[in-house]
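For this view, one protein chain was removed and the others were kept in their places.
Showing subunit A:
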C-alpha cells in the first residue's frame, strides 16, 4: 500500500509542478539568460540573501508562482559614462529590471535589460580622441538601485582601445548584493592585446552583454567521519590489488640477479682460460731471457 501511495503522491506533485509551470510562461526576449532569476529560488529554510545554486528554470518558475508572496516592481537605473572630454559623467544607457521581494523580505533584481543611448556626433569625436591618446573609458552605476538619493557610485574603467571590434563591444558584469550594487566590471568582449593598436569601429553602436552576479556559497566541509569509515571498510575489498604473477612482481629483482650470476659464471669460465693463455707466452719468453744471459 505504502509504495503505491507514495507513487501517487509523487505523480500528483509532478502534475502540480507542471501545471504551475505552465501557468507562467515568459515570452520575454532575454539578452542573456545567465543569472537574472537569481534569488527567486531561495529555499524557505535559508534566511540569508539568496545565493542560489543553479536550479532549472522550470523549478524556479514553479517556486515563483507557488509562493505567491513575491511581489515585483519594474524599476530603472541609468548607466553613466565619462568620455574624458571634460564633461564628466553623462547618462549613456538605461537598465530596466524587475524588483522581486521574496517571502523573507529580501529584495533582488531579476530580468535585467539594458538599452544603450545612441552616441551623438561629439561623443564619437570624444571617443576617437580617447582612442588616439589611449585614455580610459569610464562608466558608473548607482551603488543602490532603490535609493538613488545616495550619491555613491560604483565606477569601472577600461582602456578605450580595448572596446572596438566591428562595433563597440562591451561586457558588463554587475556584482549584486540584494539591491546593492557592489561593483561593476566593465570590459571588452574578447581579449585585449598588449600593446594596444588603434582601431576604429566600423559601426558606432554599442553591442552590450550584461551579467548579474551574486555571491556563491562556500563549499562546506562535510563531516567526513562517516565517509571515512565507509571508505575504510570498503578499502579492504575494493583496493585489494589483483594477484599478479610471480614474474610480474619480482622481475626487477630477478633480472639484476640473473645478470650478476651470468657475470660471475663468465668470469669463472675466463679465469682458467686466461691462466692457460698467460702461461704459454711466459714459458716462451723465459728461454729468451736465459739466452741473453
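Just a few scattered comments:
The rule is simple: a contact is a pair of C-beta atoms (placed from the backbone, for glycine too) under 8 Å apart; a residue touches a chain by one contact, two chains touch by 3 or more; residues count from 1.
Please note the rule applied: contacts and distances are computed from a predicted model.
Matching "Translation initiation factor eIF2B subunit epsilon", "ER membrane protein complex subunit 1", "Probable cytosolic iron-sulfur protein assembly protein 1" or "Large ribosomal subunit protein mL46" against the UniProt entry of the left-out chain gives the name "ER membrane protein complex subunit 1". From the options A:131, A:154 or A:212, the residue with contact to the unseen chain in the full assembly is A:154.
Against the chain not shown here, subunit A presents residues 47-49, 51, 134, 136, 138, 143-144, 152-159, 162, 171, 173, 175, 177-178, 180-183, 185, 187-196, 213, 215-221, 223-225, 227-228, 231, 250, 253, 282, 285-286, 289.
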